[in-house]
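A protein chain is absent from this complex, but the other protein chains hold their places.
== subunit A ==
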Amino acid sequence: MYAVETPPAPVQESPRPPVTRRRKRGTGKALPWLLAGPALALLAALLAYPMGRMIVLSFQDYGLKQLWSGATAPFAGLENYLDVLTDSAFWAVVRRTILFTAVSVLLTVLIGLGVALLMRRVGKTVRLMMIVAMMFVWALPALVQAQVFKMMTDSDVGVLNYLIDKLPGVDFQNHSWFFTPTQGWIVITSCVVWAGVPFLAITLNAGLTQVPKELLEAATVDGANAWQSFRAIIVPILKPLLVIVTTLSVIWNFGLFTQNWVMRDGKPEPEFQTLATYSYVQAFAQNKYGLGSAISVITVLLLLGAMAIYIRQMFKIGEVD
């Protein structure tokens, strides 16, 4: 460890470069910072401060008394983290959140890609209608989406039970969709996927317009079938975009809160808790702000893995352009 951390030789200050070149490089470096300054300041205020505060909180024993009196909270060391990491309920929540994210993202990307490909095949009017319809879905706040799904799947007055019950030989009266976690999660996942498809479809559709027609025509001349040209031409061109939208979906779905919270009436059973709701309940319902923060910090660390791929891809695109 120490061997590695020994300060490097003063490489930076070796041979003084010619004056003219140095000035040029100097302005070249300051300008981007200057331009990015306001945005960075905003990000620091909106993201860095709360993040920093959260990290500090996660090492404190912060409760209602501290919140109201403004008194300094006692330092708790790693206690919050130990509490969280040794709690079997927490690990169940982590597993559930990861499973949900994997399934919902896979479905969203596959369906989104399918719809995007379909949009290239249909006529202009139909495509426009598809875009408008998807914009409506996209424009709905998550809260409203969740309320609509909750109403549709209500056991007493839900339209879904009513319709399924109409099928001959099927008894779905008063069927409770949240009786088993599997069915409940199918409802929640459907809602999330339904709401996530428009962004993917429209973005990927934009990406598909970049696929040169000549390439596809050449492939057809060479005797490639539709699947082969999709694999060999469309997928490689779409890949950077696909990676980004997939990573974004992972980030969004990993933080699932509104849908399961609303569909379980703000009182999710343990089987319907995700990392976000679990952390919220600990922090704001139980007033253990330190513990809730520790869970959030762990969530952020878990997400960093996904973020790394995403940021790398962003830089790669920058280089290509």
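Throughout what follows, a contact is a pair of C-beta atoms (placed from the backbone, for glycine too) under 8 Å apart; a residue touches a chain by one contact, two chains touch by 3 or more; residues count from 1.
What we mean here is this: contacts and distances are computed from a predicted model.
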> Per UniProt, what's the omitted chain called: "Lipoprotein LipO", "Glycosyltransferase", "Phenylacetate-CoA oxygenase subunit PaaI" or "ABC transporter substrate-binding protein"?
Replying inline: "ABC transporter substrate-binding protein"
> Of A:Ser88, A:Thr125 or A:Gln210, which residue touches the hidden chain?
Replying inline: A:Gln210
>> Using the document's definition of touch, tell me which of A:Pro32, A:Gly70, A:Gly223 or A:Gly305 contacts the absent chain.
In response: A:Gly70
> Quick one: which of A:Pro50, A:Pro74, A:Pro141 or A:Pro236 touches the chain that's been left out?
Replying inline: A:Pro50
> For subunit A, which residues lie in contact with the unshown chain of the complex?
Replying inline: 43, 46-47, 49-51, 53-54, 64-71, 155-157, 171, 173-174, 176, 178-180, 203, 206-207, 210, 240-241, 244-245, 248, 251-252, 255, 265-267, 269-270, 281, 284-287, 289, 296, 310, 313-314, 317-318, 321
